[in-house]
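The complex is shown incomplete by one protein chain, all other protein chains being positioned as in the whole.
Lettered A, B, C and D in written order, each chain numbered from 1.
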Amino acid sequence: MNLVDKQLVQRKRKKRLFSNRIMRQIFFSASVFGIVVLAVLLYRIFREGLPYLDIDFLTSFASRFPEEAGIKAAITGSVWLMAVTAPVSVVLGVGTAIYLEEYAKENMFTRFIRMNISNLAGVPSVVFGLLGLTVFVRLMEMGRSIIAGGFTMSLLILPIIVVASQEAIRAIPNSQYEASYAMGATKWQTIRRVVLPAALPGILTGGILALSRAIGETAPLLMIGALSFIAYLPENIWSGFTVLPIQIFNWTARPQEEFHLVASTGIIILLFILLLMNSVAVLIRHKYSKRY
Amino acid sequence: MMNILKDNKQLSLVSLKEKVQEETKAIYAVEKFNLWYGENQALYGIDMTIPMNKVTAIIGPSGCGKSTFIKALNRMVELVPSVRMNGTVTYDGENIFSPKYKVEELRTNTGMVFQHPNPFPKSIYENVVYGPRTHGIKKKKILEEIAEKSLKEAALWDEVKDRLDENAFGLSGGQQQRLCIARCLAIEPEVILMDEPTSALDPVSTGKIEELVQNLKKRYSIVIITHNMQQAARISDKTAFFLDGQVVEHADTTTLFSHPEDKRTEDYITGRFG
Amino acid sequence: MMNILKDNKQLSLVSLKEKVQEETKAIYAVEKFNLWYGENQALYGIDMTIPMNKVTAIIGPSGCGKSTFIKALNRMVELVPSVRMNGTVTYDGENIFSPKYKVEELRTNTGMVFQHPNPFPKSIYENVVYGPRTHGIKKKKILEEIAEKSLKEAALWDEVKDRLDENAFGLSGGQQQRLCIARCLAIEPEVILMDEPTSALDPVSTGKIEELVQNLKKRYSIVIITHNMQQAARISDKTAFFLDGQVVEHADTTTLFSHPEDKRTEDYITGRFG
Amino acid sequence: MTVNIKRMIDEKKSNRRFLSILEKSVPAFFLLCASISVLTTIGITLTLLVETVTFFNRISIVEFLTGTEWWPFGENASYGILPLITGTLLITAIAMLVALPTGLASAIYLSEFAPGNVRKVVKPVLEVLAGIPTIVYGFFALTFVTPMLQLFIKDLPIFNALSPGIVVGIMIIPMIASLSEDAMSSVPDSMREGALALGSTRLEVALKVVVPAALSGIVASFLLGVSRAIGETMIVSVAAGSTPTLTTDVTQSIQTMTGYIVQVTLGDASYGSTTYYSIYAVGMTLFVFTLLMNLLAQYISRRFKEEY
Partner (left out) sequence: ACGNTEESKGTEEDSQSANAESDGPEVVVDGSSTVFPIMEAVAEEYQKENPDARVNIGTSGSGGGFEKFAAGETHISNASRPIKDEEKASLEEAGIDYTEFEIALDGLSIVVNKENDWVDELTVKELNKMWSSYGDVTTWADVREGWPEEEIQFYSPGADSGTFDYFSEVVLGEEGEIRQDASLSEDDNVLVQGVTGSKNGIGYFGYAYYAENKEQLKAVPIVNDSGEAVAPDQETVQSGEYNPFSRPLFVYVKHSALENEAVYNFTEYALKNAGAISESVGYVGKPDSAYEEALQELDSIAGK
């Protein structure tokens, strides 16, 4: 008894193989699309910005003369800000994800937290600015400092890290937990030595995306009082600061055409820092990414 | 039919208990143990003791609850969220389901080899020393010694000694299985629970594992699930026959294979395969 | 030692080829096939034909390259990125590694049961009808018929007929294995490649699967890896003995088990286990 | 026997006390982490609520929710939020039309088709897209995408919803592509093998096996993407103009809720004015709006979940 009609299978195969080929091309083009856009963007930026890029640009403060304008304060500020934001948001984000995936009982409170997190992802950055101003700058008396900015940013990007980490943890096969528990490992040992390494690539993806967002945000920082002009370097987390996107935003808003070009130079720097930051994460991610 | 089944079991259990108590101390005592996956009951009123320093084989058709049963012995079964249980299981005199009971300690004392090999996506070496590391052994030299010893015992050393740093996922099916055995031996548990440890192994490796089991039983208590009657007959002291979530018969291996009390046991073990 | 080995193989191959060509048409012909995982060679100059409508058993110690070999037959081995190969494998007269060759067609014609069960995270029913659906069979009635027939053939129907909509991951190890067999039968392939299909099964289910294999070979060609010598002897027409990535001996099953030409074959099959 | 592991493990038992303290305190710490997000929400709600109440003391909530005109300046101010909502929806819809298919398609390509080293390079490169400041995207929309669109749509005004919508979409592609790719990569290879061995094409494996198995992660990435689109400000304010219009016409200039909030917060409104309070009401609306969207999404994803 033959239930499978070989003729039919034969006939359909042509179509299936064809659609496989077509869709492969479509998927490929979709990936290329992103890269082409990026290339166009980069081309425009580099064409405008490269001529202004020199050591002086890196080592001078802002100026009203485009040729003298530099980005020292903004670079330092951004680095400081990331130095606060990255650890705070990653610890909080991964911690939350672990709690939700590993410890939380399925109850109202847990569902509430989940709801919260996806909801926070949609809150516009300016609203986080308002929150940061009220809570960190004023209520907790941190002033217009790096730490206030860093905390605000951490909250802003928290949902991305949480969601990415949650998904990464969820994807770990049960047999991995079984293997570890059966050795007498405690829950925390299992999390630290089996779950986290296995989830690391996903966590890092979340981290990369989140920090990429944080390093490019302007509005919330302006609202909590990040500066637009500062001609000295921050000394500690309580100092005032400016960041690259604010400086860039500032330059693009100037009437003088030259400043728009300087803004592109600033973007090159920002992308470079971003790339530096990401490449570390990408390397680690690559090292740990193993398919089961 | 279910009723008859139960009566039969009761009968055989009485005789069994007497025998066991005569002979040896029990490391596990399971009493009136029921287990459900959601709505479906998988184990029905299991009563059984597992003797110390002996090999207990568990046989029975696929899906009869063997894996479920031995996973209950180290409380691994709890990881399935839908599981509900009642009855008691005592290990070394303590009820393992009592709230105060330290499940990690239980699992340290009971090594487990799973039905499907489940190595970590780490190097071969890291897989083996995972347990000792977890329990606080840090010294590199000792860890290396442990790794070598365990891999040798699991009959894997020769094949992997030059590639200890490679990912464990690059091993063949049987190699992965032996790696999991090595990983379990590395913490020198008191009880070893083995779920078809040799099913993916060739006769030579199987022989080595069986030899190992024979050696280990001097010091450890071993529970082994197998579909291979010959194997059960060869290496075990006690054999339990499971059917549809119940223990049909549990007796000395020689007795069970030569004079099964239950008709169903006889049918099963005299099947023409092995 | 490697050299001796090769000579030996050459010898046995000559005689083997003569025999096979006399008897029956070959569905597969493998010639000078080498395979590497990165730096490590796993298969060495395999020369072998697989006869049509016969059962070919592959035996050999763990890690000797059996799984690698049958995964090469339907080009599944390509999925490991580090794999490199040379030599030829022809199926039905066509070189399966030629660029124009349609690998999907090959894989539709060759069903495969893996060493470890790998059901999809779907319902039991969806698992079985995945293949026919993929190949364009849409009618619900036919799909249901296919599902029932395949599950029955795989000796799983009775256990799961009331829970076809449940997730396949809730099955026991052996049940999952049989589900994968059913899934493979559902596309009615010409060749069935089985990697230890009964290792996780009890004797009764094993018997049913063996019976199935005997029935199927009337219509299909079957390659089966097994660690169970008795099983190989019982169900196969031809047996190939692999060792360290080489075919040591390939002959009629009766010949190979009664008068092995190679000393190593003899050592292996007369081991005291089975 | 050279080492007595058992004894060594027993000796280490003194560590157990420390371990068990750790074991108890660790969840508490994680609970604390998780509570931060709750505190954040409470903080945001409170921050918004007080001023929102003030706002609704001045403007009736009915007018706010049903009015079709948003012009909160000058003497004849009118506060009908609908134009801002449609503006937000319009941008989000366009962005999603661009980002969901492209992002998912890229993810499938990278995870299921691309050779390993292509994936290694392309993924991080795509992720760089996520870090370009949005103001740059804004000018990209205004000075590149809009003129390009004008080649096809003759009378397309310089400010329109279409161009920033597309660019917002482009901006969130990396988020969707990268997170979905991760989710698909963590589907065990044995499942791909199972499907391929049945004669499936790569496409069928991707769509019928991998995507369903990774659905939870894919949906999560979609949600983050949608949220990001709803919350996006700079691109829209640069390229869509700042004209609240009740329209579904993508060639018109519009304003989004977020666009309005930045406009006012960085603008000239004196605090205490109704305009100033209006941003809190708009913020609150947005908050409720995303809440509803999330409820819907949770409902959907719960229905299609697959476990393995």
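Just so it is clear, contacts are C-beta pairs under 8 Å (C-beta built on N, C-alpha and C of every residue); 3 or more make two chains touch, one makes a residue touch a chain.
Given the structure is predicted, the values throughout are model-derived calculations rather than measurements.
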{"item": "Sole contact to the chain not displayed, among A:Lys6, A:Arg21, A:Arg47 or A:Arg64", "value": "A:Arg64"}
{"item": "Residue of D:Ser163, D:Ser221 or D:Gln263 in touch with the missing chain, whole complex considered", "value": "D:Gln263"}
{"item": "Missing-chain contacts mapped onto chain D", "value": "71-76, 142-143, 157-159, 237-238, 241-243, 253, 262-273, 275-276"}
{"item": "Positions on chain A where the hidden chain makes contact", "value": "61-64, 137-138, 141, 143-144, 222-223, 225-232, 240, 250, 252-257, 260"}
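In the analysis below, only the chains that are shown with their structure count from here on.
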{"item": "Centre-to-centre distance between chain C and chain B (centres being mean Cα positions), rounded to whole Å", "value": "29"}
{"item": "Inter-centroid spacing, chain D versus chain C (mean Cα positions, whole Å)", "value": "48"}
{"item": "Chain B: positions in contact with at least two other chains", "value": "108, 116, 135, 187"}
{"item": "Chain D residues counted as touching two or more neighbouring chains", "value": "188-190, 201, 204, 308"}
{"item": "Topology of the chain contact graph, where touching chains are joined (line, ring, star, complete, other)", "value": "complete"}
{"item": "Partner chain B, residues of chain A touching it in the complex", "value": "173-186, 189, 193-194, 197-198, 290, 292"}
{"item": "Residue ranges of chain A touching chain C (in the complex, touch as defined)", "value": "1-6, 8-9, 11-13, 15-17, 20"}
{"item": "Contact set on chain B toward chain C in their complex", "value": "37, 59-63, 67-68, 115-117, 159, 170-175, 177-178, 195-196, 199-207, 210, 227, 229-230, 268, 271-274"}
